[in-house]
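To keep things clear, I will list the structure first and then write my remarks on it.
Only one protein chain is missing from this complex, and each of the others stays in its spot.
We call the chains A and B, going by the order they appear; numbering starts again at 1 in every chain.
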Amino acid sequence: MELTFYIAAAVAILSTVMVITRYNMIHALLYLVVSFLAIAVVFFTLGAPFMAALEIIIYAGAIVVLIIFVIMMLNLNAESVKTEEEWLKPRIWIGPAILSAVLLAELVYIFTAAEFQQTAVVAVDARLVGIALFGPYMLGVQLCGMLLMAGIVGAYHLGRQNKKVIHRFLEKEAAQ
Amino acid sequence: MNGVSMEAGLLLAAILFILGLFGVLIRRNIIFMLISVEIMLNAAGLAFIVAGMRWAQPDGQIMFIFILTMAAAEVSVGLALILQLYHQLKTLDSDAASRMRG
């Protein structure tokens, strides 16, 4: 089990690195799916099988598909790959790389310095999660519902193709 | 079932998070930025799962569900914004959307 975790972790890290370095967006998304799947395996090894399923269904499924739809709507071509290449020069990423490395080093130091108790992994299945979710976390569930509602309405509102840039009162003047 | 050390799980979360952050920092394409943000959110969720594992309680998983919900809502609104931005500016360059300059 431990080995599975480490292999999955390595796959996740590698595929994530690939995601952020690809020039082609579709390639990046495919690596993203791989990354999510690997993390789902990690979840499974951590004793959260239900979460592994959700990770695959929602992240690897819904969200990535949503992004693919949008990319399809944007009509991207080989030209865009070229511009991506131009944008990703070492001059640009060297600074953030150093800073990110510093932060990572700090985090690693913190995690390794702390003494963690080794405990056996106990699977917490969907039943237990469900009981807790609809018990003490009821309010959170309600709020999540509202958030999703707001997300839907907001996305609908923002996504409308509003051709009228000019106010209707100014329209006549613009026409003249 | 011998356990995975919590240390290793948190380290994985940290590495993924930093990768996501790095992605946001280096990419100019706004869709890549959104994807990187998703990676960061996912890493945060992973940290919760690891913490939940430590005490064998469902709370960590519930927090992950909340993060998942939030990520779904965020990505839908974000994509809508990207579409609108693309229609207005005809580019996905995030530096082009700099009208908020002070």
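Worth pointing out:
Note that in this section contacts are C-beta pairs under 8 Å (C-beta built on N, C-alpha and C of every residue); 3 or more make two chains touch, one makes a residue touch a chain.
The working rule: contacts and distances are computed from a predicted model.
Candidate names were "1,2-phenylacetyl-CoA epoxidase subunit B", "3-oxoacyl-[acyl-carrier-protein] reductase", "Ectoine/hydroxyectoine ABC transporter permease subunit EhuD" or "NADH-quinone oxidoreductase subunit L", and the UniProt protein name of the unshown chain is "NADH-quinone oxidoreductase subunit L". The residue from A:A10, A:I57, A:M73 or A:V102 that touches the chain not shown here is A:V102. Residues 21, 24-25, 28, 30, 33, 94-95, 97-102 of subunit B touch the missing chain (whole complex, contact as defined above). Seen from subunit A, the chain kept out of the figure touches residues 95-96, 99-100, 102-103, 106-107, 109-110.
To be clear about the criterion, only the chains that are shown with their structure count from here on.
Rounded to whole angstrom, the centroid-to-centroid distance between subunit A and subunit B, based on C-alpha atoms, equals 4 Å.
On the subunit B side of its complex with subunit A, the touching residues are 1-12, 14-16, 18-23, 25-29, 31-32, 34-36, 38-39, 42, 46, 49-50, 52-54, 56-62, 64-66, 68-77, 79-84, 86-87, 92-93. On the side of subunit A, the complex with subunit B involves touching residues 1-2, 5-6, 9, 12-13, 16-17, 19-20, 25, 28-29, 32, 35-36, 39, 42-43, 45-48, 50-51, 54-55, 58-59, 62-63, 66-67, 70-71, 73-74, 80, 84, 87-88, 92-93, 96-97, 99-101, 103-104, 107-108, 111-112, 114, 116-122, 124, 128-129, 131-133, 137, 140, 144, 147-148, 150-152, 154-159, 161.
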